[in-house]
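All protein chains but one are shown in place.
Each chain carries a letter (A and B) given by its place in the written order, and its residues are counted from 1.
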Amino acid sequence: MFTIGLFGVLTRRNAVGILLAIELMLNAVNINLVSFARFRGDLGGVVFALFAIAITVAEVAVGLAIVIVIFRVRKTVEADHLDLLRG
Amino acid sequence: MTGEAVAFGAVAVVLVAASLAVVLTRNLFHAVIYLAVALVATGVVFLLLESPFLFGVQLLLYAGGVVTLAVFAIMLTERLIGERLTQTNRFIANGAIVCAAVLAAVLGFLAGTPSGPLPAPTADATPAIGRALSGPFALPLELLGVLLVAALLGALHLARPDD
Partner (left out) sequence: MRTGSPIVALVVLALPFLSFAVLAVIPPLRRRGRTAGILSIAAIAAAFVMAVGLWLGGARVDAPNAGSHTWAWIPGDGGPMATVGVLVDELSMAMLVLVTLVSFLVQLYSLEYLDKEPRRSLGRYYVYQSLFAFSMLGLVLAPGFLQMFIFWELVGLCSYLLIGYWYERPAAARAAVKAFWITKLGDLGFIAGIVMLWAATGTFDFATLFEMAHTSRAPLAGIETIMFLIYLGAVGKSAQFPLHVWLPDAMEGPTPVSALIHAATMVTAGVFMVTRVQVLFALAPTVLEVVAWVGAFTALLAATMACVESDIKRVLAYSTVSQLGYMMAAAGAGAAGAAFSHLLTHGLFKALLFLGAGAVIHAVGTNDIFRMGGLARAMPQTAIVFLVGTLALAGVWPLAGFFSKEAVLGGVWDAGLELPFAFLALTALLTAFYMFRVVFIAFFGRAHAGGHPHEPGWLMRGPLWVLAALTVAVGIWFLVAPGEEHHGPGWLPAMSLGLGAAGFALAWATYHRGVINPAWLVTAFRPIDFLARRRYFLDAVYVGLYRGVMLALSRLIGWIDRYLVDGVLNVLSAWSLRAGDLLRRLQTGQPQDYVYGVAFGVLLLVVWVQFWRR
C-alpha cells in the first residue's frame, strides 16, 4: 500500500490527487504501527497510530487549504505548472 | 487457515485494489470514492488487529472528515473539462520501476525476518488506551491540541478572500 501510494505521489498531476495518494501512504504506516502493537503486545503502537491519524487530519486540512489558495492565485492545480522553485 | 487469516486476506485484496484505483483512475471524483473504500478497509484491518477503538476513530475522522474535505477541494479547484485528459505525468515508467523496487526490497526484508508466535488476543484495549493518553502520553495529547488549533487558524487564514 505504501508503494502504491508512493507511485501515486510520483505520477498524479493534479495536486489533490497527490494529496490523496499521500493519504494512502499514511494509512499504510498506521496499519504497520497497529500490527506491531498487536504482535508485540505493546500499546505504544496504537497510541502512536492514534496520534498519526489526528496529525494527518490536520495536515490534510491545511494542505487542501493551500491547494485552494494556489488555485486562486495561479488558476491551476496541475503539478507540472507549479515550478516556482525552479533554480 | 484460521478465520482471521482468511478475513485478512480478503480485506487486503480489497485494500490493494482500492489503492491502485485511487492512483490510476482518471476521474478525480472517482479517486476520492476509492479512497474512502480504502480507508474503510483499513479500519477493518484495525478491527482484525484487536483495536476497535481505532476502527471507530478511522471511520469518523478519515472516511468522514478527510473524504469530505477532499471532495470540497476538488469541487473548488476544478477547472474546465480539458483538465482531465491525462492524470498521470512523465514519471510513469520511472515511478513504476522505483516503486516496484522498493516493494521488492521491503518484502525481501520481511521474508528474512522470522515471524514469532502469535500472542494470545488480549482484552479490549480501549480503557488502556484512555489511561495511556492521560498518563504517559498526556503531553503529546496537549501538543496535538495545539497543532489542531494551529491547523485551524492556518486554514482559516488561507481561506480568507483577498481583500
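In this section, a contact is a pair of C-beta atoms (placed from the backbone, for glycine too) under 8 Å apart; a residue touches a chain by one contact, two chains touch by 3 or more.
Since we're looking at a predicted model, the values are computed, not measured.
Colleague: For the chain that's not shown, point to the residue among B:7, B:102, B:128 or B:144 touching it.
Modeller: Considering the complete complex, B:102 is the one touching the chain left out.
Colleague: Considering the whole complex rather than only what is displayed, give the residues of chain A touching the chain that is not shown.
Modeller: 6, 9-11, 18, 79-80, 82-87
Colleague: Can you list, in ascending order, the chain B residues touching the missing chain?
Modeller: 89, 91, 94-95, 98-99, 101-102, 105-106, 108-109
Everything below uses one rule, namely that only the chains that are shown with their structure count from here on.
Colleague: From the mean C-alpha coordinate of chain A to that of chain B, what's the distance rounded to whole Å?
Modeller: 8
Colleague: Which residues of chain A touch chain B in their complex?
Modeller: 1-8, 10-17, 19-21, 23-24, 27, 30-31, 34-35, 37-41, 43, 46-47, 49-51, 53-62, 64-69, 71-72, 75-80
Colleague: For chain B, which residues are in contact with chain A within the complex?
Modeller: Those in contact with chain A are residues 15-16, 19-20, 22-23, 28, 31-32, 35, 38-39, 42, 45-46, 49-51, 53-54, 57-58, 61-62, 65-66, 69-70, 72-74, 76-77, 79, 83, 86-89, 91-92, 94-96, 98-100, 102-103, 106, 116, 118-119, 122, 125, 128-129, 132-133, 137, 140, 144, 147-148, 150-152, 154-155, 158-159, 162.
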